[in-house]
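A protein chain is absent from this complex, but the other protein chains hold their places.
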Amino acid sequence: MQMLVAKYNYWIYITLMMIGLYAMIAKNNLVKKIVGMSIFQTAIILFYVSIGAKRGATIPIIEHGHGEGHGAGTHMVHAVDYINPLPHVLMLTAIVVAVATLGVALALAIRVYNRYNTLEEDEILAQIREK
Amino acid sequence: MIWQLDLAILTLVVIAGIGAITVKDLLGAAILFGAYSFMMCLLWSIMGAVDVSFTEASVGAGASTVFFVAAVFRTTRRTKD
Amino acid sequence: MSEQYPALLVVVPLLSALVICVAGWVNKRLCFPIAVAALGVAAYSCIGLLLRVLDEGVIVYKLGGWDPPMGIAYYVDHLNGLVLSVVSVVALLNLIASKKSIDQEFPDKIGPFYTLYVLMVTGLLGIVVTGDAFNLYVLLEIAALTGYGLLAMGEDRAPLAALNYLYMGTIGACFYLLGVGYLYIVTGSLNMVDIAKILPSLYQSKAVLGAFIILMVGVWLKMAFFPLHAWLPNAYTYAPSAASSLIAPLVTKVMIYVMIRFILTVFTPEFAFNILAVSDSIVWLAVIAIVMGAILALAERNLKKMLTYIVIAEVGYMVGGAWLGNRAGMTGAILHIVNDALMTLCVFLVAGNIVYKLKGYAFDDLKGLYRKMPFTMTAFTVGVLSMIGVPPTCGFFSKWYLILGAIRAEHWFFMGALLFSSLVNAVLFFRIIEIAFFEPFTDHHAHGHDHQPEPIDEAPLSMVVPLWIVAAALVIVGIYTSDIVTKIIQFAIPEGIL
Partner (left out) sequence: MKIIGLIIAVLTGALLIYGTVDFPGWADPASPASTHLSPHFIEKTMEETSVPNIVTAVLADYRSYDTMFETTVIFSGGVVCFILLRIFRRKEPEDRLYRHVLTGATIRVKEGGKIPPDSDDFERIDTLWTPHDLIIKTVCRLLIPFIQLFGLYVIAHGHHSPGGGFQGGVILGASIMLLAISQDLRTAVQRMREKVDALLSPTGVFIYAGTGALCLLLGLNFMDYSALASVLYVDPVTARSHGILIVEIGVGVAVMATIIWIYNNLSSAGKYDEGL
């Protein structure tokens, strides 16, 4: 029970990842699969952001950072006060990769639709088999 | 960080995710996906990842949803599952 | 400038890809020379880098001037250097050979096509050269996205096949990303060497085991290892020939490099072969992959599709060789990366030449081809001999090392699978050679007994010369195999593996 609560974020990310993966494999509609793909990718981003969380810390923007130049004169910055910024950086990259993949996937889906006039995988396969 | 809010939004995220893949209309799926992305973005800002949630709000909930809607308009709303 | 080779080999193609994209809107004829120049510089730096590594050992290049665990660093060792050289040379040769077919197939989209081509090579080179686990993911996605675009440009079923590839490829890349995340959460680092330093104290951790499994599954998906291969045949068959002869030799090989890199550098052989004790079952999977690939290839009546199943069988060779867990097997796997890239390039270029002239791949289209396209088919014969594993060609030597490894590991089924697959390759290719050599080009019913010799109708010189270079390379690499093994590959394998 303790573990269930302590790692709630991780359980949710695994649930979402399973939803996305299931949709990608089992759904019949090509656009539905793409929705599943996006959910899958977002779930992984949630996982990374959860790694970065830190109790008792604030957002990773240094306070009093304006004005008096760099280094000398500013007061000490302690690592425990700020959330781990590295996973955030990685996930910015991952979000952009996800949107590029989404664009390409939708473009391909439109091409497939123009060719077969349907988005259902079984109907497309039936059309291919007929020939 | 307010853990009650965290739990509530996490649950909503799962509901929106399941909704997006089960609804029998692609436009509905696209919009539910937008809702899902926006919930995610709230969740991340609760966890302190402001940059990520800003990006997700503009890219995930904004641009991605528009791409989905555009693609659905160029193809069809019909879906069997 | 030689200190900057590691940066140049990625940056020059990247910048040129952008220039090509702009040039495509101004003057389409500029695109090809820029692309050739870019890949030429990349190949030059790759080979220069390999020579430097041979002299000086491992080269570390800090991007942005930050020290490794903070910033991103390149680690170039013998393994990288070898694979880099192969990738860049193969890409350059294929680019020159494919110019005519690109002009023929996409007259109005030449600019974007070359852009994607050069970007894809950038991505592949970046994957090989990088020393950062997350950076590898980003480059993986570049290579994958451009690959989807290039493959989808083909005939009617190509978009559907590319879409299926996209689903599988995205799952693979996401699994890889998850694995990196699991490693990150227990080690706190993304740098491969740094992770390897921290991991030994965590070998018993379940998170590391989970990371390892999910990472391997992701990489296997990308390389089309047998049960996960379903996307590959259609995607490669319907692709335009310029794209398939770039992607088929390189993508699977680069992913095998990634697998070997993770076994050797990140998880260390100690963990992968001794602590996990899964190597035996993975070799078994490889046996199944080889046998199934060979059998599925036998069932095909379409040249290009048959070749794609052979690619799947070859993936089985390399995965199995790497997981035999001994020096000979690993040597065979690394050597086979080189040889298989060249062999696959050779046969896919032949397929490209055939389709350029004949517009078809079915076996019936190949009749009388030896008289019609003698130069192409001579090169094809060399490639085929290498694929079967006939001594002077390089295919023999890598198979020899793989079989040695199998004997040392006493894994007789893997050896049996290798021999079986060679036999099947022989049957397959002699069937094609029989059709192409003995059967007349014109069908008997229409022209009766009109036995005029078929006029030579060879593909253009710019397609045949690179093909011959590749065919010659097959023999030359075969002759110099012992040098490659003793001077390069030997240093690429850590001493722990006996």
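Before moving on, here are some points about what is shown:
Letters are used for the chains, namely A, B and C, taken in the order the chains are written, and counting of residues starts over at 1 for each.
In this text, a residue touches a chain if its C-beta (ideal position, glycine included) is under 8 Å from a C-beta of that chain, and two chains touch if they have at least 3 such contacts.
These numbers come from a predicted model, not from an experiment.
Of the chains on view, those touched by the hidden chain across the whole complex are A, B, C. In the complete complex, the hidden chain is touched by one of C:Phe32, C:Tyr75, C:Phe113 or C:Phe397, namely C:Phe113.
Of the options C:Phe32, C:Tyr165 or C:Tyr182, the residue whose C-beta touches the omitted chain is C:Tyr182.
Although one chain is not drawn, the whole complex shows that of C:Pro159, C:Pro269 or C:Gly293 it is C:Pro159 that touches it. Interface residues of subunit C facing the missing partner chain: 4, 7, 11, 14-15, 17-19, 21-22, 25, 61-66, 69-72, 108-109, 112-113, 115-116, 119, 122, 126, 132, 134-135, 138-139, 141-142, 145-146, 148-149, 152-153, 159, 178, 182, 184-190, 198, 205-207, 209-211, 213-214. On the side of subunit A, touch with the chain left out of the figure occurs at residues 3, 6-11, 14-15, 17-19, 21-22, 24-28, 50-57, 59-63, 65-66, 69-71, 74, 77-82, 84-90, 92-93, 96-97, 99-101, 103-104, 106-108, 110-111, 114.
In the full complex, the hidden chain is touched by subunit B at residues 1, 50-51, 54-55, 58-59, 62-63, 66-67, 69-71, 73-74.
By our rule, only the chains that are shown with their structure count from here on.
Taken pairwise by the contact criterion, the protein chains link up end to end in a single open path, with no chain closing the loop.
The distance from the centre of subunit A to the centre of subunit B, with each centre set as the mean of the Cα atoms, comes to 11 Å.
Subunit B and subunit C have Cα centroids separated by 38 Å.
Inter-chain centre distance (subunit A to subunit C, centres taken as mean C-alpha positions): 29 Å. Interface residues of subunit A facing subunit C in the complex, by the touch rule stated above, are 17, 21, 24, 30, 33, 37, 40-41, 44, 47-48, 51, 86-87, 90, 93-94, 97, 100-101, 104-105, 108-109, 111-112, 115-116, 124, 128.
Of all the residues in subunit B, the ones that touch subunit A in their complex are 1, 6-7, 10, 13-14, 17-18, 20-21, 26, 29-30, 33, 36-37, 40, 43-44, 47-52, 55-56, 59-60, 63-64, 67-68, 70-72, 74-76, 78-81. By the touch criterion stated above, subunit A contacts subunit B in their complex at residues 8-9, 12, 15-16, 19-20, 22-23, 27-29, 31-32, 34-36, 38-39, 42, 45-46, 49-50, 52-55, 57-61, 83, 87-88, 91-92, 95-96, 98-99, 102-103, 106, 109-110, 113, 118-120.
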